[in-house]
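The complex appears here minus one protein chain, its other protein chains still in place.
What follows is subunit A.
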Amino acid sequence: MDMNQYLSMFIDESNDHLQSLNENMLLLEGSPSDLSIVQVIFRSAHTLKGMAATMGFEDLAALTHQMENVLDLVRNEKLAMQDFIFDTLFKGLDALESMVQDITEGGEGKADVTGIVASLQAIVRGEDLSATGAGAEAKTSTSDPSANTAIQLDEFQYSVLNQSIADGHRVLYVDVHIRENCQLKAVRAYMVFDLLERSGEVIKSSPSVQDIEQEKFEHSFSLYYITLKDPAELEQQILNVSEIDKVTVMELDQESLQQMNEMGMASQEAAAVAEAPSKEEAPETTAPSAAPEQAVQKQTPQSSAAKTPAKSSGGTPSRTIRVDIERLDVLMNLFSELLIDRVRLEQLASEVQNHALTETVEHMSRVSSDLQDIVMKLRMVPVDTVFNRFPRMVRDLAKSLDKKVDLIITGAETELDRTVIDEIGDPLVHLLRNAVDHGIEPIADRINAGKSETGTVNLRAFHSGNHVFIEIEEDGRGIYRENILKTALKKGVVTQDQAAAMSDDEVNQLLFAPGFSTAEKISDVSGRGVGLDVVKAKITSLGGQVTIYSTPGKGTNFSVQLPLTLSIIAAMMVKMGSEKYAIPLSSIVETAIVRKEQIRTVHGNKMVEFRGQHIPLISLSRIFNIKDFNENEENETEIIVIHKGERLAALAIDEFIGQNEIVLKGLGKYLPQIKGISGATILGDGQVALILDPNVFIK
């Protein structure tokens, strides 16, 4: 079967499961005796295994299977979670992750995991000998169907069966054994149920349908079945399902039914005594939906509602759908077309001055701005998708550095545009590493400083105006001005004179200077050749900023400010000769007009005075080779004062057109990166205007 069409779904879902596995393992590490978490983990692992096996990723399925074995012992309280088990399971998760990664990149998800498998097996074996031997034995000996697997019926089910026999239907007791080496026994069981339901009604099964679906059964199950079919024929049909070992079909009359039921009651009681701890807990904690579903079955045993168990997968149905990001991009493109037409219509309406037209256009404007909101929101993703990998990372990091660190995440539901989300992960990883490695002190130092031995890293996200802030704050050693300056001087980043004149904030910004690292020794965490300068560059390229607040001895806060979206920005449209350009409002400080005599020349560079300081005047017409505009010929020149951080510069332009919301578009793959131009937008008249990247003009 061609599985390619399911591949992307498989990848998405596997990632979801891996994520949930990671999260729950971390939870479990916090409270190792909470079996309900183990159940959740087990189910996730189990689904993953099933999916991998169906898709033919054998290695993935095999490794998950081994992990499942360990988890199975844990949830049956035959094995207590310990540190080394966590470590092994985490290693297994990592391996699974890299396999899924490989599949995502078009590989076959193969990996050498013999080491992990061996340790998992050792864990299983180690406990097997002492604790589980007897239990397992007891279960496999349930080969005699009438003795152990007899089913207890409630009164209603019993009378339904009894009535059916009286009405001349066949009531059968079916006992099915699945081969021991079967990989997907729940699937086989499903196939049997499916087959049975085509020509009759399953009244009750043991174990329950929910348990069978979740593979909570050994290798056999039994059920009561009402049909008109011939028992021998049915037996043959069930045997035709592959990997079915043995089938017993018994036809019951009223007398034997009564006997069976009595036997069921007796064995149920016996079983309850023997397996109380494990069996009791399982259905209760795993499937909250199981109880109501059973209730429905009892009330309408003969209606088609009895078919539901085999199909429902437990768990609440998701109220979301997955959408290909490319489709959203197309929607966005189409929508921006609409915006352009809207602007054009508004222009026309104001020219024509027709009342009815103006009203219609205004209405359309309102509708389209609502639509714009919705389209934008479709692209919003909670930062959760980035944050969720951090707890695991911080755990591993703290472990390898021998520190104790609590990561507290707040505001994970804060939403950001998908394009920003995709880019922000790496810088955040780096800042978090920095916080744990350089910020939080080793345990001994913390105790000496009178702090608790566990350090706290706060990772928070929140909205503020048109921006999202992400802050990484720790209660570590803080930043000492002298230390930074010492390193900066040593590395030649600043001179002695500069250093003396710097404000604390400027000193902190030195951390982002290329080639700067305050780490005295290189640990395996830092020193990977990537400095904070890369972080800053990335964030700046996203239109964001990083600010550092620090109190020596108390801790440090890296605050990252990000734009909500990268697709639509507010811009000032300007004209230079016959050409039009857009300048992002976020980089503009002010607009002004300067007279020719106010422009001075310093070292051959033009400067203008702006609020008491001299700032460079940049000639766009010269840089861009604009033929029909030259500010030197003007007596009064319009300027736009732009900033990059604290530094200012003025751009000489011909004429302001006005402020506008513009849709960012790329210039296509063919053109190389052009310095000073970050993209293009389409104007109301259909013309393309280039968007300036003012950051480039300030050195």
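Here is the rule we use: a residue touches a chain if its C-beta (ideal position, glycine included) is under 8 Å from a C-beta of that chain, and two chains touch if they have at least 3 such contacts; residues count from 1.
Note that contacts and distances are computed from a predicted model.
Trainee: What name does the UniProt record list for the absent chain among "Chemotaxis protein CheW", "U32 family peptidase", "Translesion error-prone DNA polymerase V autoproteolytic subunit" or "Sulfate ABC transporter substrate-binding protein"?
Mentor: Per the UniProt record, that chain is "Chemotaxis protein CheW".
Trainee: Quick one: say which of A:S336, A:Q372, A:N434 or A:S678 touches the chain that got left out.
Mentor: Selected residue, touching the omitted chain: A:S336.
Trainee: Using the document's contact rule, name the residues of subunit A that touch the chain not shown here.
Mentor: For subunit A, the residues touching the absent chain are 333-334, 336-337, 340, 579, 623-626, 665-672, 674-677, 680, 682, 686-690.
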